[in-house]
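The complex appears here without one of its protein chains, the remainder shown in place.
Labels A, B and C are assigned to the chains in the order they are written; within every chain, residues are numbered from 1.
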Amino acid sequence: MAMRFEHEFTVPVSIEQAWAVLLDVERVAPCLPGATLDTVEGDSFTGRMKVKVGPITVTYRGDASFQDVDKDAHSLTIKAAGKEARGSGTAGATVTARLHPEGSATRVTVDTTFNVTGRPAQFGRGVMAEVGAKLIDRFAANLSDLLGEGPGAEPAAGPANVTPLTPVVPAGPAQEPSGSREGSLVPSTGDGGPPEPPEPSRPVSLTVVPAPGDAEEIRGQDPHPGGTARTSRTPEEEALDLLEVAGIPLLKRVAPLVAAVAAVTLLAWLVRRALLRRTGGS
Amino acid sequence: MPRITVTVDGIVYEEEVEPRLLLVHLLRDRLGKTGTPVGCDTGNCGACTVMLDGRSAKSCSVLAVQADGSDVVTIEGLARNGRLHPMQEAFHAEHALQCGYCTPGMIMAAVDLLKDDPDPSDEAIRRGLEGNLCRCTGYCNIVRAVRRGAQEMSGEGVRTS
Amino acid sequence: MTEQIDAGMVARRIAESDRLGSPDPGREIGRARRRKEDARLITGRTLWTDDIQLPGMLYVAFLRSPMAHARITRVDTSAARNQPGVAAVYTGRDFAAEQGSLPCAWPVTEDIVIPDHPPMAVEEVRYVGEAVACVVATDRYKAADALEAIEVDYEPLEPVLDMTEALAEGSPKVHEAGNRSFTWKFSGGDVEAAFRDAPVVIERTYVQQRLIPTAMEPRAVVATTDGTAFTLYSSTQIPHVLRVMLALTTGIPEHLLRVVAPDVGGGFGSKLQVTAEEVLCLLLTRRLGKPVKWTESRSEGNLTVHHGRDQLQRITLAAERDGRIRGMRADLLADMGAYLMLVTPGIPILGAFMYNGIYKMDAYDFTCTGVFTTKMPTDAYRGAGRPEATFAIERAVDELAHELGMDPVEVRRRNWITHQEFPYTTIAGLTYDSGNYEAATDRALALFGYDKLRAEQADRRDRRDPVQLGIGVSTYTEMCGLAPSRVLGSLSYGAGGWEHATVRLLPTGKVEVVTGTSPHGQGHETAWSQIAADAMGVPFEDVAVLHGDTTVAPKGMDTYGSRSLVIGGVAVLQACEKVKDRARKLAAHMLEASPDDIEFSGGTFSVRGTSAGKTIQELALAAFAAHDLPEGFEPRLDADVTFDPQNFSFPHGTHLCAVEVDTETGMTKIRSYVAVDDVGNVVNPLIVEGQVHGGIAQGIGQALFEEAVYDSEGNLLTTTMTDYLIPSAADLPEFVTDRTETPATSNALGVKGVGEAGTIAATPAVVNAVVDALRPYGVRDVRMPCSPERIWRAISESGGAAAGWAGPTEAEGGER
């Protein structure tokens, strides 16, 4: 099961500062929820990663390395490959991050492909699609936090460190249609009125792109479990998530994933609202 | 290892079992009760259906330790005093089985459904058997058999009109 | 038409009359005998392969590839070996020298590519689920645990998943020799002429989705040896073929190898195979000197039991405006999967002779290319080639009817072979010996209430009812009784199509029938007893049928392709006749009469015109005692027959299906289903009806529910029964069945075979009904399985959003 994700965000630090952080594997690796770094040797590192969804757990062991590090273009690729600690399946990810200067800030694009094999990939309900999307979203969000801190800072404790920046239009095709049906749901913005100023939000735009070859679904089958992800939920739930993120002890356990999801969901919702407003206002 | 006591088809067994041992494997591998087969690993097919304390249960989705102190009746314990249960007779009479692999579970499910509804409609029979898959019969004769079994069990005999 | 009669009632009455007994009292053939097999099956006293426990037995579990295509770069079994209870751990490399290659017995062309197929992969894996290593442990739990300790490194290779792309230039290769296994061509008549200036041409592409046979009993194998000889128990349809093939593959001499098929819980073609697990269990018992058992789980089985169908069919039909078909082209791609298994390439070829169906036409052209992909190999699944052919022609004929604005039944009438025209040699070269399509169709139409349903359909269309009614017709025939050996030879099949029977009259007058067929639900013990009881004049209860063990029944060709009764049953009859011939001689001797004056009736040989006679039981004892036998008469009353048929048999029938399609949700509900089959003479109507029921259910399964789905990386998503949907009782209607009986002329019983008929007929009947329901929306096809979403999309994409509910917007559609 292969999935591809594109993320884009802007951090308020210079490109050189961001680049320096990006190369620091001991700080980048923990951006992936559930990941533990075991060894680092040059551009290669080994580690473990525990993926947990409710009662379902899959632990991977594997290694990763920096590849195609281009300091002039400010782009690099991290390739990771792991095997299930207790099963025969594998997981692999290729993350390509590119930095683009934007004044004193830096725009970051993260392109991730994610591939899972073995039992977790052998179900129609897409256990790993469910998890994969969230993991990668969380990774991008954490990376955004990390890069925003600049070199020398401590890794972000959690997603509460929201950096207010302008949401960015997704680079790929938007998941939600801009048709009138959906548009009509936009809360309270008058037709033709000016768009509201963007709300403070985490600077992440989420886009899901079918992996190569997936465009026409699974080889011509229509329902397609992979390559898709959810990006929003209802406002009520976001409110709940906000509380959770704010640290109300509703969620003492499973901090990494649940909090991550909450954060990502929140972001997604905020971003989407912003997008819808733009639509409604245009 | 936990020690459990379980009555199967009228015999009391005391067994030490690994907690993960499935009831169906206790029956098949430990007690030699191979009349109850296994057809899937997700609780869908119903081939392993037994009576657990009087109601149908899929023995592949129950741990042996969960059955501690329970009474289990399998297809092997359905006949009494050398006489087939009316539902067994009915499956034979209506040609409600072909390969027979689903049959033990199907018969147990059929017996169970009559506990709630002694005179079920065809639709109720079909709904009541939704957790038991058969690949051979197309279910028509199974529905007939359950109807016949119900009539036998209610003492009416089979309506012949 | 008798539309006022309630169809269900009629069928019930017919069924009841069957149940009440034979129309010819005293005759066993034709009687609705309850099955002998049932006693053990309804009480749990069956012996399934997994039930077998042998002293010191070890349990095998296989580690399977998570990759669709990869090179194996390292396998480390050391940790697994040290786990408690583990006797051995082996990789493909450990068996490379002795495991051989799994056989393909049907090289359909001279230049066919048959890749090496090691039972355990050695260097490369080519589908998810391919065995890479195995653990042998003291119980199944420990074996499963140890699998987790085996480490395998893979170097991923590109998966190959789409047949068309696989054949394109530059595609990654499944095997070094490329992705094309063979191209097989066949034609009759002048196809160019048939299509030249044809007033109507129908061209359609149909997808026969990949199916998982899903016999209820998962496969299991037990192998044991005493150091010299080997016994293999397997949940197989083909103990005899398996014995030969295992001997050839493993080098274990055939005479030292016994193969037993204990009770087998369904097959549907999926157990017509020589599997990696069977080979490896034999090798493991040879290496370890211990009995071993392997039982698959359902999720393992969905990955690794051979799959069925998976063809892409381009069908072109040329016709006159009056509906008469001029000619047909069928151009197929058939997905072989990663390897060729026992009869993989032959499956689409079996269909080649059936694309013309029951119709007369001037020309026909067939091409099939077998393509390798990185998926589980395909092979026989109920119908094997013939359902695909029947689907194509029956769907295309419906399209022709629609194109011409004709009733689909009428178009069929204009084209089918009329009953006066039999025997009829078709454009595909087969000689259909007998049939009466008119009778079966008329009967079906009456039972169905065809005209009334058409009226209701018109009314619903007029009212724009959100629930639309569709009517599907399927008039099928099939070639059964595989098969005349010379025909199989001409098709390059690796074996013959004969069947063997032995009949032994025991000293006490009881009869043993030994058959080479290998039933797994078909009720041969009952039906063969009926044949023998009639032929020998003994009570039904006095016959025992032995099968499924190469020691007990050493000769046979086993059970598949609706062949058992047509060939095996006839062999039983012939063997009985031979025994009777001997008995007649003995009776003549004892009665001091000429054998020519001896009559046989009701189990007694008597001198014509006298009351003097000897019962067959008396003769049995006399032969046993052998005190007073005719000169040169061997003291035995038994006989062997190996029967090789001269022709196939051709059951046919008309199936009608009415569906209600909820156009708002796309949900299809089968409202009524009528099947009138002509399977020739019937030995046991109860068994025939059961076969038809089950066949229809599987045909409906393909039409509406089932599909094996691989994702874009080659992972199988339908590994469990929660995702591979086979219908339950709650998902199917009552089927109304009836029969016409046009005896086959090609065998002494006049029988035609019934195992696959329902499946072959049902799929096009249902899909035709679904499409018929959607005609007002401009829909002309829905891909199988016709899931609610596919139907909803078909409606939406034809611009016919139902009853005001919006279809997918463009943006939403893009999200797929």
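The rule is simple: a residue touches a chain if its C-beta (ideal position, glycine included) is under 8 Å from a C-beta of that chain, and two chains touch if they have at least 3 such contacts.
Please note the rule applied: contacts and distances are computed from a predicted model.
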Review point. The complex has one chain missing from view, so what does its UniProt entry call it, picking from "Amino acid/amide ABC transporter membrane protein 2, HAAT family", "Carbon-monoxide dehydrogenase medium subunit", "4Fe-4S ferredoxin" or "Sarcosine oxidase subunit beta"?
Key: "Carbon-monoxide dehydrogenase medium subunit"
Check your understanding: Shown chains touched by the missing chain?
Key -> A, B, C
Practice item. Among C:Thr138, C:Thr431, C:Thr665 or C:Ser798, single out the residue that touches the unshown chain. Key: C:Thr665
Check your understanding: With respect to the chain omitted from the figure, which of B:Val8, B:Ala96, B:Leu113 or B:Cys134 is a touching residue?
Key -> B:Leu113
Practice item. Based on the whole complex, identify which of C:Trp106, C:Tyr127 or C:Tyr141 touches the chain you can't see. Key: C:Tyr141
Revision key, fill the gap. Where subunit A meets the chain that is not shown, the residues are 52-58, 86-87, 119-120, 124-127, 129-130, 182, 185, 222-225, 228, 230-237, 240, 244, 250-254, 257-258, 261-262
Check your understanding: Contacts of subunit B with the missing chain: which residues?
Key -> 2, 18-20, 22, 25, 41-44, 46, 49, 52, 55-58, 60-63, 65-66, 109, 112-113, 127-128, 130-132
Revision key, fill the gap. Hidden partner sits against subunit C at residues 140-141, 144-145, 148, 297, 299-300, 664-665, 667, 705, 709, 717-718, 720-723, 725-728, 730-731, 787-789, 792-793, 803-809, 812-813, 815-816
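The rule is simple: only the chains that are shown with their structure count from here on.
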Practice item. Select the category (line, ring, star, complete, other) that matches the graph of chains linked by touching. Key: line
Review point. For subunit A and subunit B, what's the span in angstrom between their mean Cα positions?
Key: 49
Practice item. Please list all residues of subunit A that touch 2 or more other chains. Key: none
Exercise for review: Return the residues of subunit C touching two or more other chains; collapse runs of consecutive numbers into ranges.
Suggested key: 299, 720, 722
Exercise for review: Give every residue of subunit C touching subunit A within the complex, in rising order.
Suggested key: 63-67, 128, 147-148, 150-152, 154, 161-162, 207, 299, 303, 707, 709-713, 715-720, 722-723, 787, 789-790, 793, 806, 809-812, 814-816
**Study point:** Footprint of subunit C on subunit B - complex, ascending
**Key:** 18, 20-21, 25, 28-29, 32-42, 44-45, 47, 74-76, 78-79, 84, 88, 91-93, 95, 97-104, 107, 122, 125-127, 129-143
Check your understanding: Inside the complex, what are the residues of subunit C that reach subunit B?
Key -> 34-35, 37-48, 50-51, 53, 139-141, 214-218, 263-266, 268, 297-299, 520-523, 686-687, 689-698, 720-722, 726, 728-732, 734-735, 758
